[in-house]
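The structure that follows is given in the form of structure tokens.
Not every chain is included here, but those present sit where they belong.
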Amino acid sequence: MPTAKASLKNIIEAMLLAAGQPLSIKRITRLFSDEWQASEAEVREALAILQQEYQGRGVELKEVATGYRFQVSQETASWVSRLWEERPPRYSRALLETLALIAYRQPITRAEIEEIRGVAVSSSIIKTLIEREWIRVTGQRDVPGKPALYATTDIFLDYFNLQNADQLPSLMAAQKLDTTSNGH
Amino acid sequence: MSSLVATAPAESLLAKVNGEPVVSLPKGLFIPPDALEVFLETFEGPLDLLLYLIRSHNLDILNIPIAEVTRQYMKYVALMEAIDLTLAADYLVMAAMLAEIKSRMLLPPTSQSEAQDETDPRAELVRRLQAYERYKKAAEALDQIPRMERDTFEVKIDPPPLQQERQHPQVELESILLAFREVVQRAAHTTHHTIEREVLSVGERMKAILALVTPHSFTAFSELFQQGEGRGGLIVTLLAILELHKEQLIELVQVEPYEVIHVKGSA
């Protein structure tokens, strides 16, 4: 018989491997609410042990925006991709720039994105981003025409292995026009 | 000021621009001509093209040699037109902005403007270029982050056999009908918009007019209007002419009131 703690850990391990989506500490704790009465602290501790145990293995336990998930480790990923014939989806620069603007300047309207990029944003890009559930409409800018305001979602953060928007790469600082610069 | 134009590396005729043969590509364009179209299509718009010109020539973004950059920019725009790349109106608007900055920099500073207005005519352009570059770089960084389906993959083993009754979401027939109606309406809507854009775009018409007029000869004003386009077409053409005139890309000449108006491209 495994000890109570070992079993809690085992169950969480199996849950995470079978869930097919990240599980939050709250949700895991809720699944134990009736008989077991495991506390969030206990769940957190089990997760920490699992995280350690899976270090240096083929998969790793990662915390992302919506919870914890097992994912293929970066060292094994290129081998694992051989399982499928499909190539990973590639995203155009136009899409990535639009996404970056929404991520860093949220909430932002389409017109504001167009002003910074200097070109029109195609409807298909916005549609694709909404379809992937990477962005959503969070409201309307209080200007004539009431344009939609876009923001990124937790699913976007999950996809890019981030826990929150603060983990996005930092923006490069702009040089000031009035200071004498000596290039870079 | 050092010239950004390469000194005739290639002798073969590459394209005709405004009737003049182009024998050399702008510097930095060391690519086979058949890859030209692909290369030009990689620009994400006028700001991207300008940034490329500035960065590839190691120019100081805070002290842009505007005359040279404008000349280079127009060369690329002409190339794009020459190989029939659909040129967005945004490129022409930027051309007009560059021309305006150029002319403002040529103006001798008046005492009044010296006193209260020390803004460089390039300031707004620099601000926009910097803002765009910041997010262009951010997009590149975003593309580097390890992401699902490329650098890592979902792990998913089969659910335990104990649970036979998998719970499925409930669906009402009504919601399928509504989803269908929405998709049909949206499809109709987008088609409608595309048609409207293509027929009545001022930007497109500006481009068409610029292709028609030359700096060397006069074209009759009335020739710019096409028969059978209806009132909408007339208005768009008129707006395009006024816009081009405002941006000083064309000149309008009328000898006497009620005489024929002539149009020619700005030199």
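Letters are used for the chains, namely A and B, taken in the order the chains are written, and counting of residues starts over at 1 for each.
Note that contacts are C-beta pairs under 8 Å (C-beta built on N, C-alpha and C of every residue); 3 or more make two chains touch, one makes a residue touch a chain.
Just so it is clear, the structure is predicted and the values come from calculations on it, not from any experiment.
A.B. asks: Given that a single representative of each chain type is displayed, how many copies of each does the whole complex contain?
C.D. replies: Taking the whole complex into account, we get A x2, B x1.
In the analysis below, only the chains that are shown with their structure count from here on.
A.B. asks: Using the average of all C-alpha atoms in each chain as its centre, how far is it in Å between chain A and chain B?
C.D. replies: Centre-to-centre distance between chain A and chain B: 33 Å.
A.B. asks: Which stretch or stretches of chain B touch chain A in the complex?
C.D. replies: Against chain A, the touching part of chain B is residues 42, 44-48, 58, 60-62, 88, 90, 94, 120, 123, 126-128, 130-160, 190.
A.B. asks: Spell out the residues on chain A that touch chain B in their complex, using ranges where they run on.
C.D. replies: Contacts found on chain A: 17-20, 59, 69-74, 77, 80-81, 88-89, 91, 93-94, 96-97, 99-101, 103-104, 116-120, 123, 158-162, 168-169, 171-172, 174-175, 177, 181, 183.
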